[in-house]
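The complex appears here without one of its protein chains, the remainder shown in place.
Our next item is subunit A:
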Amino acid sequence: MDRQEIENLIARVALKDRAAFDQLYDRVSSKLFGVCLRVLNKRAAAEDAMQDSFVKIWNNADKYNANGLSPMTWLITIARNTSIDRLRARKKGHQDVNTPGFELVSPGPTPEQYAVASSEASRLSGCLDTLEEDRGRAIRGAYLDGDTYSDLAERFGVPLNTMRTWLRRGLIALRECMSQ
């Protein structure tokens, strides 16, 4: 995916350029739909989540430049967070903690672009696999299945505080692995 091309399209969508929105949809909707399907695992729900995601993209494209994310990260995060919100709304009694996520918050004036080498980001997968005691599985569960600490505690059969401590150790180890 050509980063510059997607960035240009988002910049034009920020100016309410309908043709650019149309092109952006054609370029990225398959990836975003794949993400929505992976999280929600139901076609009708994924279709709704993807449609919602694009409405958010249309309404918030002017905030994109300010947040320092790479364009595909921004788009995928909107799709992922929108899907997780729907998933959690479906589960009874769950708090909705994710709307709006970082991608829709403007972090203030004159931000520096946070450049990140894609090779470093893609090292994540390898690092998750090296984490001990299924911590990688728990982190994946939180990101891709919207698991909360209480979901994870139940799944792994440990008290909530233990789960929290255990997963935070995983995050510390994950960062160390990625920065090596």
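In this section, contacts are C-beta pairs under 8 Å (C-beta built on N, C-alpha and C of every residue); 3 or more make two chains touch, one makes a residue touch a chain; residues count from 1.
By our rule, contacts and distances are computed from a predicted model.
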Quick one: the chain not pictured, UniProt calls it what, "Sulfide dehydrogenase cytochrome subunit", "Amino acid ABC transporter membrane protein 2, PAAT family", "Anti-sigma-K factor RskA" or "Spore germination protein"?
-> "Anti-sigma-K factor RskA"
Of A:R12, A:K42 or A:R155, which sits in contact with the chain we cannot see?
-> A:R12
Chain not shown, touching residues in subunit A = 12, 15-22, 25, 29-31, 33-35, 37-38, 47, 50-51, 54-55, 58, 62, 67-70, 72-73, 76-77, 80-81, 84, 95, 97-98, 100-103, 105-108, 111-112, 114, 116, 120-125, 128, 139-140, 142-144, 146, 148-149, 164-169, 171-172, 175, 178
